[in-house]
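Remarks on the structure that follows.
In this view, the complex is presented without one of its protein chains, the others remaining in place.
Right, subunit A next:
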Amino acid sequence: MHRFRIPWSLFPVFRHSLRHAGTPRAVLVGSSWPAKMAAPAVKAARAWSGLALGLRNAVLRLPGLTQVRWSRYGPEYKDPHIDKEYYRKPLAELTEEENYERELRKTQLIKAAPATKTCSVFEDPVISKFTNMMMKGGNKVLARSLMTQTLEAVKRKQFEKYHAASAEEQATIERNPYTIFHQALKNCEPVIGLVPILRGGHFYQVPVPLGDRRRRFLAMKWMITECREKKHRRMLMPEKLSHELLEAFHNQGPVIKRKHDMHKMAEANRALAHYRWW
């Protein structure tokens, strides 16, 4: 199983994105691709260390791995349940297992819920992630206000189009800014990506299938970069973002073009596909 095999030669130099919250990531200095494979190993090591009275030092004994970001919580801490329905259930309705689980949780240690996770009905993890990626210098207030202004701008533009359109077209116009946002990001996700692999002293761009998280991250990253760089100095972010989102929703625009460019490059480098060993 790959989780216990860490190849020490010829691993690709790849800037692993550090945007995965939650699980601790152990990073080898200079190269982080093994981290993805090592993370389960780290988790396994943690489980072992949990058995060994919560000692976290066992992880450090794995060769070549240093922990750069870790949670201060030990393995005995459980994740909190942020769900109003879970707590609203009257005690009579609970099954035996649920009852047992409830009793068990009363004695367990529970992590504090992050500030961004609420039991609000309007909460959307994709929107939260996008807002965090737009944030600069920890200014969440500004990032969130930009996000809400963008959604409002999208909505108003769609309403204008709706009122200007004829009756048949009105059925096709989508006015919900959230569906537009989700669909636009889905349209921007690349299917296949390129990874630089070192062979014989040269780095070759090898086409590689991307995982779900990487695809979502790339879509959001491209959208934000495009909106930050390719706009007029005086144009505001919500206006530009709303314009780009609407274009991506209709499968047009620069972000979709970038996705297609990525696909074309992958197609062009098809021959190098056998450099991939995973």
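In this section, a residue touches a chain if its C-beta (ideal position, glycine included) is under 8 Å from a C-beta of that chain, and two chains touch if they have at least 3 such contacts; residues count from 1.
Heads up, the rule we're going with is that contacts and distances are computed from a predicted model.
Q: Report the protein name recorded by UniProt for the chain absent from the figure; options are "WD repeat-containing protein 75", "Orm1 type endoplasmic reticulum protein", "Small ribosomal subunit protein mS29" or "ubiquitinyl hydrolase 1".
A: The missing chain's protein name, per its UniProt entry, is "Small ribosomal subunit protein mS29".
Q: One chain isn't shown here. Among A:Y73, A:Y178 or A:Y204, which residue touches it?
A: A:Y178
Q: Decide which residue listed in A:R72, A:K106, A:K136 or A:H163 touches the omitted chain of the complex.
A: Spelled out, the listed residue whose C-beta touches the missing chain is A:H163.
Q: Just checking the interface: what residues of subunit A touch the absent partner chain?
A: 88, 120-122, 148-149, 151-152, 155-156, 159-160, 163, 175-178
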